[in-house]
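Note that this complex is displayed minus one protein chain, with the remaining chains in position.
For clarity, chains are labelled A, B and C in written order, and residue numbers in each chain start from 1.
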């Protein structure tokens, strides 16, 4: 069998494939984390993160998974008994809610069908009802990795403004940052939570909190025991390029390189590429006669596409077929979607031919697994990508001639 | 100037130099953390950790620094208001105490002079006085990285047994594990805290908790809010080779390789090597006429040696000289020892010639910095190492001939 | 533009993509080439090479490109003025002939149309005519990298046997070894010439000569000045695991790993995989309405497919389009085929999805470059691969149940 021969196609929605440049940057001797050489590295990385989060404020980097960055956002801003508004956009929103509950937070969890993003209108309505301002924070997941639905954070901020509600806005950008348009300062987000292994194209191991002045002020008075995640403990040494405890040095080497790559390509180009690849994926899925889980076109995720299996067909059996026959990993359906959807990641170090190679694996896998579908999905994706290339080429010509 | 030419001598007491084999093992594509290939990796790593911690119980691995593993030990076993016994062995014991205090723990902090380890006799006395068993835990640092003093954990356990006190025993082995003899099960330690960047010879980014049944039972009833660090959340998926949130996959690749290296050399040989290199270092220091900070020969650290500067000489000025002229990093004095001591790390990927190269840098640096000393320390270290090699060779001959 | 984003598709017929395992094996400190550790490496590599060349005789490894290995074959076996029979299979056969001429060899160069392999029947006829046995060697290129035509070396040997002619048989397997069925001993080849950067999946830098006893005997009496390439100079130290001059140590590390990968997959599986991928490529080309350069189905190359451009369309302009828009390198037409063909490499570290990704790039590129073609080539390739997967699966079932 050839299934383990050649390059593995890692098409899960994160960890995303790590570029060779980033792996090689990490593959260097560790240095003294109290040296001036380290301080230079740290400052470069902090500055770069600000460009990616689009913030002039501090970005805190924890040696942790993204889950740790969730916890940091909670323990630095909220107090036991505080009430927050969250939206059931999918599995990860549900997990974040569970975490909040463990910390004694009272969560008003607005129900969702896992096929739509957080509704700005419903949030606005909730906040307007809360005239006593008992809601301390609105917590939303920007890109639901479990469903491939991207909530409109800019619109949610506008809704909060219309409601003139003082709640903090906490946003999970774990699978969107560096891949999907995101603006910490412009959208007045108070805590942006993220991690290393998605748009940053790094191995897992770093958690991020970008924080507003308002969040930092909240941290001064909130009541929640903490030490490892404490922002102020971080911010003091960070200012000089140091950390209060041993940082994950080699991941920071990689982060510096990954940020350089994102800025070399240009963030807007990165976002456009993700949208283009996502559109091609949906063109294939639709052609196959399968259904994209996300039902709101304005909320299609640029980083992954969750696909519903036809009734009577198990998504995990299908994924096993693509793994064993075509050396490709697809994402599974999580919790209530288990067996019902599979997820195609198209984020980070991904380009046209990698995506199309992956889609041929999906199409052949459907066939091999006996899943009813209309052949030609890959061709549909190719048509869409060709068209975009043509119009890009024209656009460039226009730019050049103008 | 040649100071940045050639191989850097990283002689701080951690992060320790990462062997090429380990770096290269990490320099590989990340894989799906929900795949069977990942589960195999995780199981191999869990099994290997048990051999290093010398335990038949579970070892939990967090994506975190060692500080996170400290926090995990506290929040899983103690409750706000609990009383614990700690010993002021140095900077890190003080930091751990500070962390406990932040979590609402009442710490009975037995004072120390930073030149001795935790006293088994004093602990025994304290515990015997505590007839009501209000002390919930004894928390000690095995190897104080700030002072180069190694507390006798086996003796402390014996003292606790003599006192017939039910307190938990929590031990920080951050800079000792994998370098100094340590026995989680035999010494009935309840939580052993450790990390990746010292004896494991990995970059920073993993925190460890090895836990006893008693500790696990305590975790079932203690009252401390937690989510990220929760043991039970980890143990369930760990049993199948998975993690409740995205693990630091590439560090796990490195951990598998590092454990293989430790077992190939043989743990007892690893311990003997560290003791031999430490003895050579002290021979040099003593010859120079400088003072080793640790005052109790039975507590000399095998992984680092802290050296007192003669009055009127600044340790950091001296360290700057060795860094700029000889491309070597030495450890600084921490908190109340700042400027007064420098620390020589001799742990992990260290051998005779690397250590002696480092000691020549110290001796030339003392000269260059105008620190009074008697020349010939390196020669003293060489004599000691030669002797050991001779007697090793004889010992081997005996083994072979018998 | 996104053309340089994401993984580059290196679809030239060599150098082929180097697997991560091989790159990492090379990324290690160089060792003393006169040490016993080196001798172990060398012996392992010599033994492994024998398995790949399928010979019990010696395999000589030069620090050189494949061109150097060509020269070694000539200068060790022939003398100025010797007559040899060569076949004009394409660009590389022509270059080898040129080299022979520079060394004073008289070449009977049987003309060819660059679309067929060397004809066993014509060689037989030539040899039968040569009753005086003035022809000292038959020199053929197994797989013509410039045309994608694989000559039938086994049949050529049979033809030589039928002619009962004592000429040496020298074969260039530069782009076939490790990818296409090849049997040095069984086919009584006298010198097999090869290199590192094709089926061995290594960077360029090693040249190989597998030699028969007859070749070695010829080397004892031939008259050609030589030193660097002298076999006997190599064979003496090689026997003990050493080299007469400094070998390319790090490439040898990689070679050991690459051989391990080939043997893990199984050579016969490797050959079958290459044939399957080549068939899929031709299915696409044929569907597009383009012409495969090779005109003899029994001689289709498993490692590359050369494709004729429709008249009026420049192959290099097309290749520029795929490089700039899809980050994929295709091979150019060489010498008289320049601009007229492009070549698709599908060798070494290549699997189904990588190949299909590449074919989508070709299909979109044809469209973008305005080259007339029938859409659907990728789908045709997918159909063929699916079928093979199905029948493989059935074959395996049969094996298992029997």
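Just so we're on the same page, contacts are C-beta pairs under 8 Å (C-beta built on N, C-alpha and C of every residue); 3 or more make two chains touch, one makes a residue touch a chain.
Please read these numbers as outputs of a predicted model, since none were measured by experiment.
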item	value
Contact footprint on subunit C, counting only the chain that is left out	8, 10, 12, 14-15, 17-18, 23-24, 26-35, 62-68, 71, 80, 98-99, 102-104, 195, 197, 203-205, 224-228, 230, 244-251, 323, 329, 332
Missing-partner contacts on subunit B, residue numbers	1-2, 5-7, 9, 17, 27, 265, 269, 273, 276, 325-328, 349-354, 356-358, 360-361, 363-364, 367-368, 375-376, 378-379, 382, 385-386, 389-390, 392-393, 396
Sites on subunit A contacted by the missing partner chain, in the whole complex	20, 24, 27-29
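Assume only the chains that are shown with their structure count from here on.
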item	value
Farthest chain relative to subunit C (centres taken as mean CA coordinates)	B
Inter-chain centre distance, subunit B versus subunit C - centres from mean C-alpha coordinates, in Å	54
Where subunit A and subunit C are represented by their mean Cα positions, the distance between them in whole Å	45
Geometric centre distance via CA averages, subunit B-subunit A, whole Å	36
Junction residues of subunit C - those touching two or more other chains	27
